[in-house]
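A protein chain is absent from this complex, but the other protein chains hold their places.
So, chain A:
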């Protein structure tokens, strides 16, 4: 005010006034915007999106997600379905397939897992590595993970069956999982897949399959999300009818427990089997529709606060 009144006294031109107001404005901005200065300081740190999916599987298939280092997931995955017989005695549980699995995060990017299924008697092991992480506002636009599994088909086969030798009972699945967290609520995934089957019962059937998987997650609330997934096989088995596995499910998290409920036509929970050998279509006729349930308990072996100081 003093400056302005002095200025008036001097009766000088408008230019001086405008210069002074400009300078005043600079000093005003300079003094006011402390938070803006801090915002500029923040910008240097590159951040990555978390939780594109909430678990290493969307429903039955793999997601880009690996687990944090030092966490062990103990899970029981169960599928129930009815046989087509009319005089079924049980409600939805004529047959069931259970897969018990252990998955351990070696690092934040590397996940190892082993599992065994009861119904189709497959034992499987896998390794998944998160290659590229999606950045927040800058950095990579997508998350990319590489997945490789091996599964051993241990079911007894007839004496004359060509697959009795154990050397070709191993199947392999390789996937490139590409996912994007589009908004905080919505994630999409696309997964080019290569399957090598160990046992081929008919000479007309291909041993190697190419498939592509699609998956999505929509967050309904803080702890609940809607998930769905589908696989398309480019060169399916010819000797019997197969269908692309489809699922629609709900993920529900309660502190250390993760519950996944789903409706699906995939009986198996091992990649090579559900991608190439799903024999039912997705509809409400028995035995096509399965009710699936994954229960996962997470144990933390590392206290992240320790050793931080």
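The working rule: a contact is a pair of C-beta atoms (placed from the backbone, for glycine too) under 8 Å apart; a residue touches a chain by one contact, two chains touch by 3 or more; residues count from 1.
Rule of thumb we're sticking to: contacts and distances are computed from a predicted model.
One subunit of the complex is not drawn; among "WD40 repeat domain-containing protein", "YceI family protein", "guanylate cyclase" or "Xylose ABC transporter", its UniProt record names it "YceI family protein".
Check A:71, A:193, A:228 or A:264 against the missing chain and you find that the one touching it is A:71.
By the touch criterion stated above, the residues of chain A touching the omitted chain are 3, 10, 12, 16, 19-20, 23, 26-27, 30-31, 34-35, 37-39, 41-42, 45, 47, 49-51, 54, 67-71, 136, 183-184, 221-223, 253-256, 298, 300, 302-305, 308.
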